[in-house]
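Excluded from the complex is one protein chain; the other protein chains are retained at their positions.
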Amino acid sequence: MALDLLPPIAAQIGQMILVILVAPLLIGVIRKTKARLLCRVGASIFQPYLDLWKLMVKEIVPAHNTSWIYRVAPYVVFSTTWVAAALVPTFATGLMFHGAADLVAIVGLLATARFALALAGMDVGTSFGGLGASREMMISALAEPAMLMVVFTLAMLAHTTHLAAIATFLAHQPIGLQLSLMLVFLTFIAVLLAENGRIPIDNPATHLELTMVHEAMILEYSGRHLAVIEAAAALKLVLYFSVFLCLFAPCGIVTSLESVPAILEGFVLYMAKLLLGGVALAIGETCVAKMRVFRVAEFLGAGLVLGLLAVLLLFASEGVR
Amino acid sequence: MTNLTFDISHFLAGGMLVLSFVILYQDRLSSLLNTFAMQATVLAAAVAWQAQVQHAPHLYVTAVIALVFKAAIIPAALRRIMVKLGIHREIEPVVGVGVTLLAGVGLAALSILLLYPVTADAQAFTREDLAFALAVVLLGLLTMITRHNAISQIIGFMSLENGLVLAATGANGMPLVVEISVAFSILIAFLIFGIFVFRMRERFDTVDIHALDRFRKGRA
Partner (left out) sequence: MSFAHLISVIGDNAIAGVLGIPLISILVLAFLPSYRAAAALNIAASFGSLIAALALFGADPFANDLFLIDSFNIYMIALNCFVAFTTSVFSASYIEHELETGRLTPPLMRFYHAMYQAMIGAMNLAFVSNDVGLMWVGVEIATLVTVMMVGLYRTPAAIEAAWKYFILGSVGIALAFFGTILVYLAAQGTLGEGLPALAWTRLQAAAGHFDPSLLSLAFVFFLVGYGTKVGIAPLHAWLPDAHAEGPTPISAVLSGLLLNVAMYALLRFKMILSANTEALHPGPIMITMGLASLFFAAFMLYKQQDIKRFFAYSSIEHMGIITFAFGMGGPLANLAGLMQMTMHSLTKSGIFFTVGHIAQAKNSQRFDDLRGLSVSHPHLAWGLAMGVIAICGLPPFGVFTSEFYVLSSAFDKAPFLTLLLALGLLIAFGAMLMRLQDVLFGTPSAVNHRDTASHIPLFVHFSLVLLAGVYLPKPLLHWFQQTAALLP
């Protein structure tokens, strides 16, 4: 009995550590690629680790007039994001938290993190904080339903909302030519960009723009708090990438934790896909310009409509089959 | 009918519907035109696929007409008109894109809910083609209603015609007479449109139908 539980627990712990460790690396790869594309040398891909370490050891300078929300929020954000990341299968599906790895639960956990961060942004009381919080809420009001449309579509296909089960289904069942999946693919990319504050929605590399969203909320944070928030942001990106890989490139994911070589193979494949995704994101970000804030609603609205359409089309084809 | 056959027909018909939404979303005339041309191409593919599935070689004619006429000649001619009138980069105001798109989703859902119950006896691809075609028709209408520019209205109308052709080919063995007439009507429609656009230019130096409204207020 205990022996049966051992591999899932080991895999679960292994993957939780893995996502934490790999998150700064992903950020580093993205930054390096972008720098290279702009003909700069750029910092080393391990620079984010150093940055985090530096922030960890620095003194905290809390803003005036802040309440306990301001101090608690970073930890809430980090822990919920980490739990969410723990639910997502990365290189293997047979995790201990398998039963809870529900897409809706993941969406809910991330919403909690966002809620905490927006509260913290308003708690500071500066105009930037409030501005960032309200914009974040506007974006999430569109991105979350769009994400739910993605979930619905996949649930209709696989008849489950369990991420691991969906990944297994998509990896092993012949699903034919699915227009809905293609639409959902686009919607998911739009959500991914919006949720992680990437170009064209938000610029992660700036602190000095009037249009910034994520950076505006955390403008007053420093030291350890800032480190935790940055780590959570990196973790969220890894999480979204992992979900993306699970859904749209599930090949090579390990479904049984029996043989060590298979697990290793799955692990290497996962890392390769993740870093490739990072490079692709960097290329994409270099090619497009940031949108005006007013256009964001349109962009995400279009993503939402595509998601709705995906559900509708799938419903239509299931209805006549 | 095998799964793949249905999947392809679903893919093409659904693709037309998606492109109808893209038409609704575009606010630049040239990209609007490109999207329409793409929709016509998908239509041609859908019709050709129906010809293959239904063993109805005469449908290939319709497909070729759609491809040559709607996907190539008409967009090219319209582009020429736009260049001639100097409006090819014009951005037109669209009535609230978000609201329009959501209304469009509503219409698409409506057409599925309307047609599925009544066509229970028909073949799967017919039911789907018909529902999607109605959605394309209604979205074409929506495009015509929400645009104020004569050329956008033309494109809305032709996208509506695309939907009609899709519906006609989806119905098994619909007589050829009708398809030719549809293709023919597009020709006539286009002629009329051409005349209109040029005459409007002559009169108002614009193809914005607001100019007509202004006139109208003056008269009343």
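So that you can tell them apart, the chains are marked A and B in the order they are listed, and the count of residues begins at 1 in each.
One rule holds in what follows: a contact is a pair of C-beta atoms (placed from the backbone, for glycine too) under 8 Å apart; a residue touches a chain by one contact, two chains touch by 3 or more.
Predicted model, so just to flag it, every value in this text is computed and none were measured.
Visitor: Considering the entire complex, write down the shown chains that touch the omitted one.
Guide: Taking every chain of the complex into account, the missing one touches B.
Visitor: Just name the one of B:T41, B:T62 or B:Q153 that touches the chain not displayed here.
Guide: Touches the omitted chain: B:Q153.
Visitor: On subunit B, what residues meet the omitted chain?
Guide: 114-115, 117-119, 121-122, 126, 130, 133-134, 137, 140-141, 144, 150, 153, 157, 160-161, 163-164, 167-168, 171-175, 177-178, 181-182, 185, 188-189, 192, 195-196, 199-200, 202-204, 209, 212, 215-216, 219
Please note the rule applied: only the chains that are shown with their structure count from here on.
Visitor: Which integer distance in Å separates the CA centroid of subunit A from that of subunit B?
Guide: Averaging C-alpha atoms per chain gives centres 38 Å apart.
Visitor: Which residues of subunit A touch subunit B in their complex?
Guide: On the subunit A side, the touching residues are 176-180, 183, 297-298, 301-302, 305-306, 308-309, 312-313, 315-317, 319-321.
Visitor: For the complex, which residues does subunit B have touching subunit A?
Guide: 3-4, 6-8, 10-11, 14-15, 17-18, 21, 25, 97-98, 101-102, 104-105, 108-109, 112, 116, 124-125, 127-128, 131-132
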